[in-house]
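Every protein chain but one is kept in place in this view of the complex.
Letters A and B mark the chains as written, and numbering starts fresh at 1 in each.
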Amino acid sequence: MESAKKKSKESVEQELASGIRILMEKNRLNVCLDCGKCSAVCPMVRVYGEYVHNRGTRSIVERLSFDPKGLADETLWYCLACRECTFFCPSGVDFQNFMMGFRDLMISHGHKEYAHFCSQCGAYLMPKRQLEVLKTTMNGAADLLYECPNCKKNRYGAVLFKLSSKGRSFTLLT
Amino acid sequence: MSDAIRIGVFVCHCGSNIGGVVNVPAVVEYAKSLPLVDWAEGNLYTCSEDGLSSIRARIHELHLNRVVVASCTPRTHEPLFRKNCERAGLNKYLFEFVNLREHCSWVHMDKPEEATRKAMDLVRMGVAKVGLLTPREDLSSDVIRASLVLGGGISGLAASLTLANQGYRVELVEKQGKLGGLLRSVSRVFPTQQLTSELLDPMIRSVLGHENIRVHLGAEVVGIKGFVGNFEATVTESGKSENLRVGTIIVATGGEPFRPEGLLGYGRYENVMTQLEFEESHRSGYSGHKHVVIVNCVGARIGERTYCGRFCCIVSMKNAILLKEANPDAEITVLQRDVMACGKLYEDYYQKALEKGIRFLRYSVDQPPEVTGSGKRAERVKVFHTLMGKEIGLEADLVVLTTPLVPGKDNQSLAQMMKIPLGMEGFFLEAHQKLRPVEFPADGIYVAGTARYPADIPDCIGQAFAAAAKAAIPMAMGKVVNEAFVSEVNPERCSSCGRCIEVCPFGAVDWAEVKGPQGVRKIARVNPAECKGCGLCASSCLSGAIGLAGSTDEQVLSAIANLN
Partner (left out) sequence: MDEKAVLIIGGGIAGIQSSIDLANMGKKVYLVEKKPSIGGRMAQLDKTFPTNDCAMCILAPKMIECANHENITLLTYSEVLEVQGEQGNFRARILKKARFVEESKCVGCGECAAKCPTKVVDEFNAGLGVRKAIYKYFPQAVPSTYVIDPEHCRLMQGKKCGVCEKTCKAKAINYEQKDSEIVLEVGAVVMATGFDLYNVAPLKEYGWSTLPNVLTAMQFERMICASGPTGGHLKRPSDGKEPVSLAFIQCVGSRDVRHKRYCSAVCCMHATKEAILAHEHCRGLSSTIFYMDMRAVGKGFQDYVRRAKSEYSVEYVRARPGRITENEENHNPVIHYEDTVTRELKAREFDMVVLSQALIPSESNLSVAGKLGVELDEFGFVSMTRDVLDPFTTNRDGIFACGFCQSPMDVPDSVIRASAAASKVAEALARGH
């Protein structure tokens, strides 16, 4: 029983590695020339207050070229997926698209520690890191951070429906 | 009236090159005060159309019969100003050039007052000398419509073909037994990756079959005499000696691959080799590799050899791509110190290599990679990845070292044979890096290809065609005109010591027999067509028998006397 579980863990890691490789190729991470423009335009430093090279685009791309699956650590969960790097990259690396796919892949292969999920349906919402930052800046509206858009829509939909059935006209946008 | 000397002095600002340091208007005023000076003016750029037409206008209006231009270096502008005088009807050798730039403003940039005084001194000296110049005529000699091409690699082949197609005779001399040069060892060329033989073989066939080209294989040049239009080259071929008479020479003797002995395990491990050795050992195919590390800039851009190999980055890309195509799952890593993929074709080629998954890791010259292994096989390469800031270890079943081309072994002897210069690195040194890249100071001899500096195929062909164009000029005209400032021997003073014959670097002085009152005697005689006017003979003559026209003792001593 134990050996069967271990085997599947290895094959899971293999799958993850080849999945990451495919994502890297699709998003042209290979053609990165290490110019650093992405790091220079990345707004991360404004959000987190400090620049840590390991969390940045370039470092992730570099480390991935050596070990595609070796990034099951915190560093990949700081990216804001804002797309500034992709927009400015002179080599045509689509890091933002890669990052979104990369996170999905990590989660589906069991690496959930650094991710924050919807309290209602369990869908992936954002990295835990971003949740912390947003909580401090959004104050009272922080409870909006715990549900995914679909669940929110369902909840508000119910309220609106209730209101409309009291004779007021609302267009239901479901 | 016709014997009176009337001198015109033109002082150039050269933009601010001279005018920014030397007080040109003051120099002009001073020049006006000098004896025999009828006219002095300042110009912003004397070499421009405005300046030149001003000189001509003054020659006409004031009947000037001597012109002094005080500006930059005679090296670029002397022919221009001389021709200008000629256009105005003045013998072009009644012109004197004073250098106020290299000899004054540029070397005394922070001493404007003293520079101005020096400029005045220099002008005074020039004015003194110009009065003693006499009119002279140029000499012309015939040109043999044949070219000697040294070297049968791609450059030599290209030059021979274009010259032959233009209708000139070509003598192509190649040391090896076959044509093709270094490219014979290269299996595929970048960026098309086609087989080299596809390119080279048709070219070789054309050369061998061309009626205007005589190919000498296994032949070497052992001596060259003569001058532009009339060279005589002695060539030995299979033990026999032949004298080839040609009008021009193109040096296309190529460069050599560098053997990085002792570097990065080369010579110690059998799976560490240069790019050329890689090509030669992989002619039958590139498969069978899993981990390849290519190291660029081996022996280039370092203390003892500072230059860049120019195209070796592209070689590394080509072989990396060929390896990756044959071994799609292999890890191919290139260690580099700048990727020199200039221009449009090579930048795309670099992209192609990256897209195939070849990694390019940057290392620094202070921290070269280390190759380790066991027995005769290299197994690992350790390198400090500059951009990651840490040392990484790479597995390697093959290590390829990318090295630059180095100067050919024969460069020294050829340079001496033809009296052509070598640069500091040992490649042939062209007359001017920007505007005369395939010519030498000595007329009639040109250079193309890797004999001059590392060059890729389009470079080599471009230079070969360019050298051919330069060679075609004297051959097309059928004549060359030689400057009149040559040495002359006064037979009455010559003591037949032979010193001048020994010292002449161009072999322009030889013995001649003259009949005198005491019978026949041998004296020295200068061949004006070969004389370059260097003056070595004049300064070594103990009897004062040789004078260099344009710098005779009288003229030079007069200038010196006017220094103070």
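Keep this in mind: a residue touches a chain if its C-beta (ideal position, glycine included) is under 8 Å from a C-beta of that chain, and two chains touch if they have at least 3 such contacts.
These figures come from a predicted structure and were not determined experimentally.
Novice: Which of B:A31, B:M203 or B:A508 sits in contact with the chain that's absent?
Specialist: B:M203
Novice: Which of these, B:I213, B:A468 or B:A538, touches the one chain of the complex that we don't see?
Specialist: B:A468
Novice: If the hidden chain were put back, which of B:A158, B:V292 or B:V399 would touch it?
Specialist: Residue touching the chain left out of view: B:A158.
Novice: Just checking the interface: what residues of subunit A touch the absent partner chain?
Specialist: Missing-chain contacts on subunit A: residues 33-42, 45, 51, 53, 56, 58-59, 88-92.
Novice: For subunit B, which residues reach the chain that was dropped from this view?
Specialist: Answer for subunit B: residues 14-17, 20, 44-45, 47-50, 52-53, 72, 76-77, 79-80, 83, 87, 158, 162, 165-167, 189, 192, 194, 199, 203, 301, 306-308, 310-311, 338-348, 351, 386-387, 389, 423, 427, 432-435, 437-438, 452-453, 457-459, 461-470, 472-473, 476-477 touch the chain left out.
Note that in this section only the chains that are shown with their structure count from here on.
Novice: Could you state the distance in Å from the CA-based centre of subunit A to that of subunit B?
Specialist: Computed from C-alpha means, the inter-chain centre distance equals 60 Å.
Novice: Could you please specify the touching residues of subunit B with respect to subunit A in the complex?
Specialist: Those in contact with subunit A are residues 351, 354-357, 359, 362, 387-388, 392.
Novice: Using the touch definition up top, name the residues of subunit A that touch subunit B in the complex.
Specialist: Residue positions touching the partner: 25, 28, 30-31, 33-34, 58-59, 62-63, 65-66.
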